[in-house]
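Got a structure for you, questions after.
Our next item is chain A:
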Amino acid sequence: MWVFPALVLATLSSWLLGIEDSTSTSIGCAVVAIALIKVRLVGLHFMELRNAPAALRGAFEIYVVITGATLLTLYLVL
Partner candidate 1 sequence: MSRRILIACASFGYLFIALFFAALLIAHWIPPMAPSWSAERVAAFYTDHANSIRTGLVVMLVGAVATAPFVAALASLIRRIDSRLAPLAAVQLVCGAANVAAIFVPVLIFTATAYRPDRSPDITMALNDLAWITLVMNAFPAIGQATVAGVAILADKRPTPLLPRWSAYLNFWMAFLFLPSILLTFFKTGPFAWNGILSFWVAAGAFGAWFLVMTFLMVRAASRVEDDRAPAVLEAAV
Partner candidate 2 sequence: MTATAAETEHSAPQHHRHIPGEPGLWIFLLGDMVMFSVFFGFVAVLHGRHPMMFRASQRALHPDLGLLNTLLLLTASALVARGLRQLRSGIPARTLPWALLCALGFAAVKGIEYALVIHDGHTPSSNDFFMYYFVFTGIHLAHLAIGIGALTVLIVLSRRPALSRGKLLVAEGAAAYWHMVDLLWLVLFPLFYLVA
């Protein structure tokens, strides 16, 4: 059961990164990337999608990738 400690650790590290009064783009992107990694952990382990048929798991993975890529692009470009 490493998933829950990993999620808590990721939450705390992004919190520490985020409350720093810094407006750097790289920190913003790191925080977003951590969030999407957490989403993937919750989906694969808590929602048990890693044991789901390829189509469902694939749909979820595509969701994570597209959401993450879109958000990172928006933060980098705008």
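As a convention for this text, a contact is a pair of C-beta atoms (placed from the backbone, for glycine too) under 8 Å apart; a residue touches a chain by one contact, two chains touch by 3 or more; residues count from 1.
The set was built so that all candidates are chains of the complex that A comes from, given by their letters.
Everything numeric here is computed off the predicted structure, so don't read it as measured data.
As listed, 1 or 2 are all part of this complex, and the one touching chain A is 2. Interface residues of chain A, counted against candidate 2 in their complex, comprise 1, 3-4, 7-8, 11-12, 14-15, 17-19, 21-23, 27-28, 31-32, 34-36, 38-39, 42-43, 45-54, 56, 59-60, 63, 66-67, 70-71, 74-75, 77-78.
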